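Every protein chain of the complex appears in place save one, which is left out.
Letters A and B mark the chains as written, and numbering starts fresh at 1 in each.
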Amino acid sequence: MQPIVISTEKLTKQFGDFTAVSQITFDVQAGEIFGFLGANGAGKTTAMKMLCGLLIPTSGKATVAGFNVFTQTEQIKRNIGYMSQKFSLYEDLTVLENIRFYGGIYGMRTRDINSKSLDLIKRLNMHEVKDKLVESLPLGWKQKLAFSVAVFHEPKIVFLDEPTGGVDPVTRRQFWDLIYEAANRGITIFVTTHYMDEAEYCNRISMMVDGEIMALDSPSNLKKQFNSKTMDDVFYKLARNAKRGD
Amino acid sequence: MRTLRFLLKKEFLQIFRNKTVLKLIIALPLMQLLILPLAADFEIKNINIAIVDNDLSPMSQQLTSTIAASGYFKIIDSGNSYKIAFQQIENDKADLILQIPQNFEREMVREQSGNLFIAVNAINGAKANVGSVYLNRIIMEFNANIRTKLVGNTQNATLQSMEITSQFRFNKYLNYRLFMVPGILVMLVTLVGTYMCALNLVREKEIGTIEQINVTPIRKHHFILGKLIPFWIIGVFVFSVGLFIVAYPVYGVIVRGSIAVLYSYLSIYLVAVLGIGLLISTYSTNQQQAMSLAFFFLMIFFLMSGLFTPIDGMPDWAKWITRFNPVTYFIDVMRMVVMKGSGFVDLKVHFLVTIGFALFFNTWAIWNYRKTS
Partner (left out) sequence: MRQLIIFVKKEFLHVFRDWKAMLLLIGMPVAQILLFGFALTNEISNAEIVICDLSKDEATQRIIEKFDASKTFIVRNSITNINQVDEAFKDGKTKLVIVFPPNFNYDLQHQKRAQIQIVADASDPNTATTLTNFASQIIMSYQKELLNNQSIPFEITTDMQMVYNPDLKGSTNFVPGVMALVLLLVCVLMTSVSIVKEKELGTMEILLVSPMNPLLVILSKAIPYLVLSIVNLIIILLLSVFMLDLPIKGSLILLFAESILLIITALSIGLMISNITASQQTAMLIALAGMMLPTLLFSGFMFPIENMPVALQVISNIVPSKWYYIIVKNIMIKGLGFTAIWKETLILLGMTLFFLTVSLKKFKTRLS
């Protein structure tokens, strides 16, 4: 049994009268790929933002990497990586400049930054474009780069908010290879998505509907539990009663 | 400190990469500094006058030539019909009409008094005022000459007279541009500082990179310092180029006071102005909003700064507004240091108030930035 790196208990976020996330409770173990699934508006992004310290929860309890999300957001930030659904590298900086910048603000030593960034560029096969502006790269490359930058400082946990939106299936596959690689290095992956094929790649997934977690288990167990052949079907069975969504 | 270094490096890379914006930042203000003082010339000269001479006597002609020789007036029409002259006012061709009535000379000689009629196009109140004052002065002088001639010196000697001499300090030749250029430079530095700071931060919001920054362990004050320092440097740069490369060679503006005092004030002022930009960015979600908000407040700041109209003429409530306007203080400092050579002791209040502004705007902005993130 691996140690627990994320733990929540009845975590809730309200915006005025609207309860975006309602009393969610779950644990994530170190090295796990934990999927967070749900329709648009189910509350995935809100839940993730609370764990990253971007939003203060309304009630409940949660710790990330052993730190309290209410009081220790700064310590949490030092131990996580984050990649949002909006592409978030600087388009007017080059590939190398982006890597060095993010390495620098996480307090990595200059020598480490230099050696690791060259290593990373080699692994991503981006040697020829390392001095090109990020805006000139195709979307798939940008996403792979963004992920690599998010785990560049070897965080304990990396949060990925719908990382593969708008990316073609081949690139998506490559992207998941990167995720596995990171997980093998011991980085915990917390990923939200609404692609059901991606759900299959996760160790465990939680299904969110209308701000609540309706199911939480490994993909195979979930399929058994809901008597379905595919995750699509599981999702459909759970989500058809949803009130929110688009 | 190390984080700050990385932030600064990133900001400078971005600023120098975007050559078009960089060029605009530097060139636009300097272009304005070249054109604005030429246009913003309130010095009232070339007042257009139409003279209606119904007398056509030697004396009336002498008056006309006195006016023409004064240098203030341009006689654009002279005839004997008031109606035609008035049409010149309607068309905005004439600012004043002087009508010399029939028998003006005869009455002066016989009745020892004469009467002239002046009509002033008063749509532009200031110009009307100055024009009529000038014209009256010329008529008074003309009157004194006539009197001397008609009376002779004997009687005149019994009248007590006072001789008024005037001396214009700091700007002997009443050069209006010496007065405007330092003020316009303040306006440009303020514009560049506020707009760049506000738009840059809002842009990070719009494209989503600020969210990425917010999940990193960067301290808020480091991030904000990383934004302020580059723009502070650009502000100092624009100011220096404006002062030494445009204002001095083109307009002959020479700093009479201490350059050190001027620059130490500028350093504090820029912090205050960048704070305003920061504040605007925390209240806007996109660049359009930031742009309009900045436009709205800067317009009021500039109008209420004494740049275009004197503060002395304002009613009390408006004077209070000028006291809460940072631009007022810098324009004052510029004019005092550049034209009069005032020193630190004369500017103590300005320094203190501006430090207050800098603290106030930045604290408010940082407080508001925390709350929204």
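Everything that follows uses one rule, which is that contacts are C-beta pairs under 8 Å (C-beta built on N, C-alpha and C of every residue); 3 or more make two chains touch, one makes a residue touch a chain.
All values reported here derive from a predicted model rather than from experimental measurement.
J.: Quick check: which displayed chains does the absent chain contact?
T.: B
J.: Based on the whole complex, identify which of B:33, B:108, B:185 or B:327 touches the chain you can't see.
T.: For the chain that is not drawn, the touching residue is B:108.
J.: Consider the whole complex, including the chain that is not shown, and state which of B:67, B:130 or B:327 touches that chain.
T.: B:130
J.: Would you indicate which residue among B:49, B:67 or B:119 is in contact with the undisplayed chain?
T.: B:119
J.: In the full complex, which residues of chain B touch the absent chain?
T.: For chain B, the residues touching the absent chain are 24, 28, 32, 35-36, 38-46, 48, 89-92, 108, 112-130, 132-133, 136-137, 139, 142-143, 146-147, 150-151, 155, 157-172, 174-176, 178-179, 199, 284, 287-289, 291-293, 295-296, 299-300, 303-304, 308-310, 312-315, 317-318, 321, 332, 335-336, 339-343, 346.
Keep in mind that, in the parts below, only the chains that are shown with their structure count from here on.
J.: Given the complex with chain A, which residues does chain B contribute to the contact?
T.: 2-3, 5-7, 9-10, 13-14, 17-18, 207-209, 211-218, 373
J.: Report the residues of chain A in contact with chain B in the complex, numbered from low to high.
T.: Per the stated touch rule, the residues are 52-54, 74, 77-78, 80, 82-84, 86-93, 97, 100-102, 104-107, 133, 159.
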